[in-house]
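Only a single protein chain was left out; the remaining protein chains are all shown in position.
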Amino acid sequence: MPPTATRLPLPVAAVSRKSLLKSRYSAVRSFTEKLCSTLETEDYVIQSMPDCSPAKWHLAHTSWFFETFILKKLIPGYVSLHPKYDFLFNSYYNSIGIRHCRPKRGLISRPTVEETYTYRRYIDEHVHAWFDSVSEAEFEMVDSVVELGLHHEQQHQELMVTDIKNAFGSNPLYPVFRHLPHEYGKNAAPLNWIPVEEGVYKFGHYGGGFAFDNEGPRHKQYLRPFGIASRLITNGEYIAFIHDRGYKRPELWLSEGWSTVQTEQWTAPLYWWEQENGHYDEYTLGGLRPVDPAEPVVHVSYFEADAYARWAGCRLLTEFEWEYAAETSPVDGSFAESDRFHPVGSLSVSRTPSQMFGEVWQWTRSQYSPYPGYNPPEGALGEYNGKFMCNQFVLRGGSVATPIDHIRTTYRNFFPPDARWQFSGIRLGKDID
Amino acid sequence: MPPTATRLPLPVAAVSRKSLLKSRYSAVRSFTEKLCSTLETEDYVIQSMPDCSPAKWHLAHTSWFFETFILKKLIPGYVSLHPKYDFLFNSYYNSIGIRHCRPKRGLISRPTVEETYTYRRYIDEHVHAWFDSVSEAEFEMVDSVVELGLHHEQQHQELMVTDIKNAFGSNPLYPVFRHLPHEYGKNAAPLNWIPVEEGVYKFGHYGGGFAFDNEGPRHKQYLRPFGIASRLITNGEYIAFIHDRGYKRPELWLSEGWSTVQTEQWTAPLYWWEQENGHYDEYTLGGLRPVDPAEPVVHVSYFEADAYARWAGCRLLTEFEWEYAAETSPVDGSFAESDRFHPVGSLSVSRTPSQMFGEVWQWTRSQYSPYPGYNPPEGALGEYNGKFMCNQFVLRGGSVATPIDHIRTTYRNFFPPDARWQFSGIRLGKDID
Amino acid sequence: MPPTATRLPLPVAAVSRKSLLKSRYSAVRSFTEKLCSTLETEDYVIQSMPDCSPAKWHLAHTSWFFETFILKKLIPGYVSLHPKYDFLFNSYYNSIGIRHCRPKRGLISRPTVEETYTYRRYIDEHVHAWFDSVSEAEFEMVDSVVELGLHHEQQHQELMVTDIKNAFGSNPLYPVFRHLPHEYGKNAAPLNWIPVEEGVYKFGHYGGGFAFDNEGPRHKQYLRPFGIASRLITNGEYIAFIHDRGYKRPELWLSEGWSTVQTEQWTAPLYWWEQENGHYDEYTLGGLRPVDPAEPVVHVSYFEADAYARWAGCRLLTEFEWEYAAETSPVDGSFAESDRFHPVGSLSVSRTPSQMFGEVWQWTRSQYSPYPGYNPPEGALGEYNGKFMCNQFVLRGGSVATPIDHIRTTYRNFFPPDARWQFSGIRLGKDID
Partner (left out) sequence: MPPTATRLPLPVAAVSRKSLLKSRYSAVRSFTEKLCSTLETEDYVIQSMPDCSPAKWHLAHTSWFFETFILKKLIPGYVSLHPKYDFLFNSYYNSIGIRHCRPKRGLISRPTVEETYTYRRYIDEHVHAWFDSVSEAEFEMVDSVVELGLHHEQQHQELMVTDIKNAFGSNPLYPVFRHLPHEYGKNAAPLNWIPVEEGVYKFGHYGGGFAFDNEGPRHKQYLRPFGIASRLITNGEYIAFIHDRGYKRPELWLSEGWSTVQTEQWTAPLYWWEQENGHYDEYTLGGLRPVDPAEPVVHVSYFEADAYARWAGCRLLTEFEWEYAAETSPVDGSFAESDRFHPVGSLSVSRTPSQMFGEVWQWTRSQYSPYPGYNPPEGALGEYNGKFMCNQFVLRGGSVATPIDHIRTTYRNFFPPDARWQFSGIRLGKDID
């Protein structure tokens, strides 16, 4: 998932790019550890399904990135802390070396959690020493690698949270990740449709900060007129879909979706459990609690989002429609820094699209494809971006597990259509005349 | 795959639409049986892999279509030949009834081939009687269903050929489907690049004949300048890719493609077998023979087409680029009626794109998605079109197994990226300034 | 399954062993074809599950045996009918050559059925010519191979019947293999217990005719006193087990059996379908008909036989207990030659064990192991017998699909504990003081 950064122009600023990235390095690296503050040693070790990785591995792999692409390349005589860590903490960079098979990451008890933190500190010390010794000119040769490493780590911050949620949500003891008090009884705002006029618009990143290579080149698309829903779909609305036999009617589903529903025996979003009285409980990172109808529905797959939209007589937006509508929205919401870790409802009427950022990733109907004119960068850092442009759908907007300074209007996330363990939800669109 | 027809205006013609479709009905139905002329009884029964169906089933299922959507609906008191045929010959029309599981079609020896032909004749007699008795006015209420049924049958004609090829190609005796004399030693024409200017162009079907619903609505797209290869990629060029370790280098492949290469142990196109001297033999519908370097490569997956393009420093075309380039090409080639059943090489230099139709389906880089404004029709005939818009790539142009009057410039075929048993090949494109 | 024959002393007889085996060759070979008399061409081709083989393959493979072990070895200059038949019709004789993967036998439409019969005739002509030309002395060097080939073919006769039943029983049209009129309303005889005294007895074959190597050496075993049921368990008794929640109670099952029940969703014997009124229909080789409570239950696995016995407060017999009890029973019953192909009930009271032969194979609690002192013969014919002595249980007595002159009191059949497509049923035993 972590695509390659494009080399971007320096911001015109009093502070140097080096000191900026140095302080950002400290902030990002410590935020990773802050996320783990409530974890017991045992929690770091387990991998609850093949798509997930143990927290321990996330801690190490993000460090391995800086070791491999900065320390080993730029520091003469640099010696690794352990000769096998390279093998253990590599992920899918096929051109770097043989990797330890992903589904087996949870079978490795050593290095211990403490040894893993020691590895992090070892990397941090060497990176800081490098920051202190490297000249501004030399630094500019590789600053984009550092920046990429930090965004890469932020991506793993989000995965760490979703992977822990998956592990805790599979445990009958339902451990608490954060204390999350919740008040029931509020009502979601009514859903309005906000019209967008047809036109030829420009999309994709245009400089002025970091972006992944898949966000460019900036290019034109023609959009037909459409409407965008003023807010996310709520649990209450989704329960109406369930009660209307949404999971029982093949005509609402994509063919592959319907077969997934049957194979996986889906009857509700992930982490929902129907109670004897017909109501649903939901595992949140604050523990198990009744589903609140006013909150946005979360942990649905593309298949479910698409089926819901069809049931509602609407459709999902394309990623371009979403991006155009989002351009005037402020990037705010319940991001990871807020320590909320569960999306909150939209309670007040809005004439502009609300909840565009930082609550739940919003599935679009766009399959993940290269933008016109896209060329992947050469070499290991770039090898994997084009690689995933198959059987993935684009999601937009970030979630409660995304760090706020990691997201952008042009940010393209992508997952297979059956993925549910990310904080993914539903934003509707429709054709208008 | 068979999407729903849109209701189209009648052609202005001396002959009535009814008599036109009646004579077309006879032609299409008998061509299906002509395709089977060399089959032994045993050949009709087997299903060599889950994606394929026995010829017997194709014969019956295409008849079932007319029984279900014409005879049962329009003829009062119509009685089926056998009460269980409906169950056995239904395919994936979920709203019609429970279907016999696709991977098990090859486990059913009864009805026999003769009984299946009896069923076809039974349907044909009733359809002909209906043609004779129905008024022009009544006919116009359902003419699009008849037309759809004929295109549906043509799709199954193609599948019948590819499924037989798969069955014969898995048999160590390599049975001959058609006698196909072949002369070696010719050279393929050099590959030229034909430039196309940028612009906003219109795409999709605009009336004047039959089209599937997924070919509309007609709509605008902006195209950047690009080049299109003057001909298909040849076996000789593809062998160069193999010899350059094309199947061994992960950096050339999509991530899912690379894992398929390893799981399936792909080392060459389907139906190729490396000989002890390093040369390749290929099963064609004329039997096993050495691969001819001048012929177009065929039976490659999207993954292979995409990897080849990356290796060649090019890319595949989008379906819109292909469609624009094809608009001035005549719809000719080695279609099914030619009885060639294997694509032929392009031998003379061309300044316009050649081999656009009727040799091999050309993989595009476009994932199969709805056109803007697309709405699937209501009910059983339309239920399945949107259904496949996930994890499929669009192919264009038709192949040696496609009936010539079935194809159009706007025709969108689609298969998963690992499918190889269709006659699918490679057309390159590239960005130009 | 076909184990190796031990070389046995010639019977003292007026006719020579050669003429005896020659006439037996004709009889066995033609009985194979007689079994197929009602098959349509299509029926010969299909393979309804990996454990089964197409009838066409059985016809060819049994011929291949004589070609490989007689014609190719003994006739100088013998030329095969087709060079690839050896590859296609070999089974699991690993030392003979590479074999065509068993689960794919049903994917091969050629050679056709007619070509397969031509192959049989080709073999038969050569074998007959060899019979006519070989001297008695030369013949005696290989007579055991001929005899083995005939018993091997008889084993495939039985498999051909059970494999056809499996194919027909999976077809919603339920084809009829033989017209089998049936009269309902009779009552099964009451089940008596026949006591057997303790003692040291001898078991295994002791000469005087053909036997497979796994039936020897003859050896002693000590038996404790036990009781044997006077007849087989009936459908009626088995339905009582089902109604008493037999398939729902884990405590009645072996651990692997219980997990099979759940994975395979077993709720009744193979080929039984519960009707809306709670009664069961059963596919027999005479077609689908209501289960008759007076008939022996058939098509149960070892797991089901064992669970039934536990439910009934009894146990299955060991193979030695069965053999001792069978020694005084005549070898009669509904064998294949009777053309009944479905077991018949025991209607009259008996003070000796009835139904010991020729209705259903009777699962014993004995896991298939070598007799003390057993040594497999050398070379290809013997390679596979010891091979199956793992995870198989012994069955005794033959069934409606067994040729009568193929069975003996000492005959040991064996199948994995989850196999149900053979005609296998239940004989109870119990400890007595």
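We just call them A, B and C in the order they show up, numbering each chain from 1.
FYI, a contact is a pair of C-beta atoms (placed from the backbone, for glycine too) under 8 Å apart; a residue touches a chain by one contact, two chains touch by 3 or more.
All values derive from a computational prediction rather than experimental measurement.
Trainee: List the neighbours, among the chains on screen, of the chain that has been left out.
Mentor: A, C
Trainee: Considering the whole complex, which of C:K104, C:H219, C:R245 or C:H279 touches the chain not shown?
Mentor: C:H219
Trainee: Looking beyond the chains shown, say which of A:S23, A:T41, A:T267 or A:T352 touches the absent one.
Mentor: Reading the full complex, the residue touching the unseen chain is A:T41.
Trainee: Please identify which residue in A:P172, A:G185 or A:G208 touches the non-displayed chain.
Mentor: The one listed residue touching the chain not shown is A:P172.
Trainee: So one chain is hidden, and I want to know which residue out of C:D132, C:E183 or C:E251 touches that hidden chain in the complete assembly.
Mentor: Of the listed residues, the one touching the omitted chain is C:E251.
Trainee: Across the whole complex, list the residues on chain C that are touched by the chain not included here.
Mentor: Touch set of chain C with respect to the missing chain: 92, 94-95, 200, 219-222, 224, 250-251, 253-258, 302, 310, 365-367, 369-370, 372-373, 375, 383-384, 386-391, 417, 431.
Trainee: Since one chain has been left out of the picture, which residues of chain A touch it in the full complex?
Mentor: Here the touching residues of chain A are 40-48, 56, 82, 84, 87-88, 100, 104, 106-113, 167-168, 170-173, 175.
Criterion: only the chains that are shown with their structure count from here on.
Trainee: Centre to centre, by mean C-alpha position, how many angstrom separate chain A and chain B?
Mentor: 38
Trainee: At what distance in angstrom does the C-alpha mean of chain C lie from that of chain B?
Mentor: 47
Trainee: What is the distance, in whole Å, between the centres of chain A and chain C, each centre taken as the mean of its C-alpha atoms?
Mentor: Chain centroid spacing, chain A to chain C, equals 60 Å.
Trainee: Taking each residue of chain C in turn, which ones touch at least two of the other chains?
Mentor: As it turns out, chain C has no residue touching two or more other chains.
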